[in-house]
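Just one protein chain is left out here, and the rest sit where they should.
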Amino acid sequence: MKIGVITYPGTLDDRDAQRAIRLAGGTPVPLWHDDDDLKKVDAVVLPGGFSYGDYLRCGAIAAKAPATKEVIRLAAKGLPVLGICNGFQVLVESHLLPGGLIRNEKQHFICRDQKLRVENNETAWTSLFEKDQEILIPLKNGEGGYIATDDTLKMLEQENRIAFRYVENNPNGSMNDIAGITNERGNVVGLMPHPEHAVEAGFGPDTPTAMRSGIDGLLFFESVLKMVVNS
Amino acid sequence: MKLFNSKKLEPSGVDTTDNASTEPDKEQPWQELGLKQDEYEEIKNILGRRPTSSELAMYSVMWSEHCSYKSSKIYLRQFGEKVTPEMKKYLMVGMGENAGVVDIGEGLAVTFKVESHNHPSFIEPFQGAATGVGGIVRDILSMGARPIAIMDQLRFGAPNHPDTARVVHGVVDGISFYGNCLGLPNIGGETVFDSVYQGNPLVNALSIGSMKHEDLKLAKASNPGDLVILFGARTGADGIGGVSVLASETFESTGPTKRPAVQVGDPFAEKVLIECCLELFHAGVVAGIQDLGGAGISCATSELASNGGKGMRVQLKNVLLRDESLTPEEILMSESQERMCAVVPKKRLKEFESIVNKWEVEYSVLGDVIDEDRLYINWGHEEIVNVPPRTVAHDGPVYERPVAYPAYQNELNENSSAKLPRAKNATELATQLMQLIATPNQADKSWITAQYDKYVGGNTALSMPDDSGMIRVSEESGLGVALATDANGKYAYLNPYEGARLALAEAYRNVAVTGAVPRAVTNCLNFGSPENPEVMWQFKEATAGLADACLELGIPVTGGNVSFYNQSGDVAIYPTPVVGVLGVIDDVARRIPSGWQDDGNNIYLLGATYDELDGSAWAKDIHDHLGGQPPKVDLAKEKLLADLLHGASIQGLIESAHDLSEGGLGIAVLEASLRFNVGARIWLGDVLDRDGIDQTAALFSESQTRVLVSVGREDDVKFQALCDARGVPCLRIGVTDATSGLVEIKDIADLKLDDIRQGWSGVMSGLFD
Amino acid sequence: MPKIIVEIMPKQDLLDPQGKAVSNSLHREGKKEITAVRIGKRIELHFDREITDQDLEMAKDQAANFLSNDVIEDVIAITKED
Partner (left out) sequence: MPKIIVEIMPKQDLLDPQGKAVSNSLHREGKKEITAVRIGKRIELHFDREITDQDLEMAKDQAANFLSNDVIEDVIAITKED
């Protein structure tokens, strides 16, 4: 099962995403932004970081890369795509997902262990979660405030396209506490928090029982692997 | 490739070596450039003529305090002299290189170093701090290592002073912006507020990198014919005379009166540069890479040549510029960020080009290495520099500055805290404890640390708020390193010799409590003006103290940095020797957290408590008093304690360990409880009896060599036996309690965890949001 | 040097946390007469030759599709300066 991970100049969490795929039982395939060959992967992750320095707007320059254009083409045919943090911003700038992401309400970059509720467990990347399951994964961003027009918000709510919502604390001022959304078909998912940083005991968020032992992020990658196997 | 044209062309108006001979008496601005009369004479001596304006520019920046270490050199030597062969066992590269390199086993090595960016961070806090991070990371990179983490050591003025918020916001934003964008987890640091740093905050940054032994690179140009290539960002007017001149000057007390060009950092460019350099190293197409920091091209060319014992020919017109109007002197001095200089064998040029092109990094060939002890720099067809490279890079002036025992010192040391009133009763003790945990210096620092990415890379095993940062180096074996830095300026002010030893002891202990074995030391010595004999005395004492202490503990100094002229007006900062200790841990899965999480574990206090309140947080923050002598430290015992912690952690006997430092046992108990929000029942009676101290001392004394550990009941007997066998004082003082939500200190108070947290966690946001 | 200047502003208050932070800070200093602050971008495109109508068209296109994001921003002006 091959899952591609795109590296743009300035991408940072690409190796973490590759590790997560490996730990979930898949084969990570590194993809380069400047290459429109996606190497026949079964799914793609757009990882976190600061592609092109996040200058102009986060994800705006990366949205024009050859690899992104190919992702846009194949996503329309159902290729599972997960955008994490900067990857989410790229998806939004590419119009694969609606809305936009703006500077955190408090103006600062914020890194914390964040509780989320899984609102939609019918996407390619969430099928192994229970609906309404609460999970804990790290969040780290400077521009993670999700915004959209009233119409878009209404549509997202009505069509059950909000994939994750922040629980207990809305860290960046996102509208409707939105942490992540999906496209209509459920193959493209974007979220600000980082599942790939909660996949290995010892290096994830603290849990009530042990330091840094949270691995709730693993299910994202296991979900897509299961779906690919089944199809 | 034609770099040099020997044909005689029209002169361009720049000052050439020919001019220097034909107009020997031309007035030169050596004084404005910070040179002293005898230094200028010495340059003339070396060259046998007056320097050209470009040569003058080079010598002036390279002979500045910041680049030449002219006032500190004679003292720093001790770090290389006070060592045993045993101490060098793991040292692959010692002092003098860009950063020291330490063998950590399994064929792996790490390199680490801490550096200051104090003055730029006062003038333009955001860019100053950001470029501080950028600079230290390039140092690590130049050794052939992949940077894997950073830390930051900060000293700010009084929290409620009107200018402090500007500096705090700018500095933290700058570190966050640059470090996060580089993808380097921030795994720890220090934050201290004291009005003594008001006009001169300290911003030190540390970086660590890892590599395989065979990947080690030294930046030198030793092969004649090799090409010298400048790559990365273009050269601009930013920071001309910046770092070096700034760091070598005293500030006016009124604030930033001078506003010299600061450097602007582009972390994205640096991230790309890191990946590009690592690919260049990996492909073996470079003989060496030198980072460009302070003194820019002047430094890179002369150091590469001098390190290689060879010479170099450079065509300065080939430097890619952001601003075409720059003069040759400015180009030589520019401190534009995100640049590197590579030495590349001619036949590898094609491969070099294809790698830098892949990363869209600009480059230009500046010249080549020659088999001659000269550095020639041309501006077009005209020669503007012709010097022996060693005289610029390494044989700068060395001073033995006058030293004087400070006039205030005796009075300061006699003014002991003994006269301060002790708490009269339980209520007062409890109030003081709650007051202390809510002072800016003891309070929760997550307002700062939450702005730093601690997850990126997926190898962070420990970070704030634990005592050390810890990072996994090998994913296969779990081999990793722990890092802690410390400095207590108050201690060092009271007694600089002891203060430096105490800084080392604390950092060493912070590493030991995680289960790692301390192996090497770095430092950043922040002091006032070296031209003040009293400051020089502090410096002399502190370096001696640190060197002696390293010898006692048996771990070597691998490198460091000196920052002088930290003062506003005539008032110097407290001497602030930041000491970093690196430890090795065979498997990071074995690491120990600083707080307890399980219910019903026994809590032990290791080490003895003396009545040592001079220089303490209690004296300063409760009674606004600073005087007397800092706590004593017996480093042999410190070593014994570290050995014990290591042994116990190997056997899996300890559930948590937290070192005692500022604020003493009281603060340590609260911190260990806050870590996982698990309470405790504590009794101090046995400590009072055994050590013959009162409750105030039991709670707030800052005696050294003490650690608070929690141990599962099943391991109790084993653990106590281990302490007895090693002769480490060990006293059971409590038990953890996961249900009560309280920290109960018998005979003193039952403190609600929620109340403690509220006092502790709201301080920074209350001040700066 | 000839340049085209593109001015971009965030769509509404809501989308401009930076502007809000600045206005809060001004209010803390008692500058209550300022009812709102909004922070946008001023982007200069430099040319080394005279600017043609074609260039302006190109700039318009870039302004709409790349330099701004119409979900959150408006291009409020595109002007030529010689």
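A, B and C label the chains in the order they appear, each numbered from 1.
Methods note: a contact is a pair of C-beta atoms (placed from the backbone, for glycine too) under 8 Å apart; a residue touches a chain by one contact, two chains touch by 3 or more.
All figures in this text were calculated on a predicted structure; none of them were measured in a lab.
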Where B:E39, B:E124, B:D226 or B:E552 are the choices, the one touching the absent chain is B:E124
The listed residue (A:G53, A:G100, A:G142 or A:G217) that touches the chain absent from the view is A:G53
Missing-chain contact among A:I6, A:V41, A:I61 or A:L97 belongs to A:I61
Contact residues on chain A toward the hidden chain run 52-53, 55-56, 61, 64
The missing chain sits against chain C at residues 7-9, 19, 22, 25-26, 31, 33-49, 55, 58, 62, 66-67
It is residues of chain B that touch the chain not shown, namely 123-124, 127, 233, 236-238, 259, 261-262, 264, 266, 268-269, 322-323, 336-337, 360
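Throughout what follows, only the chains that are shown with their structure count from here on.
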Contact graph of the chains (line, ring, star, complete, other): line
The distance between the C-alpha centres of chain B and chain C, rounded to whole Å, is 41
Whole-angstrom distance, CA centroid of chain A to CA centroid of chain B, is 36
Chain C touches at least 2 other chains through residues none
Note: chain A residues in touch with at least two other chains are 106
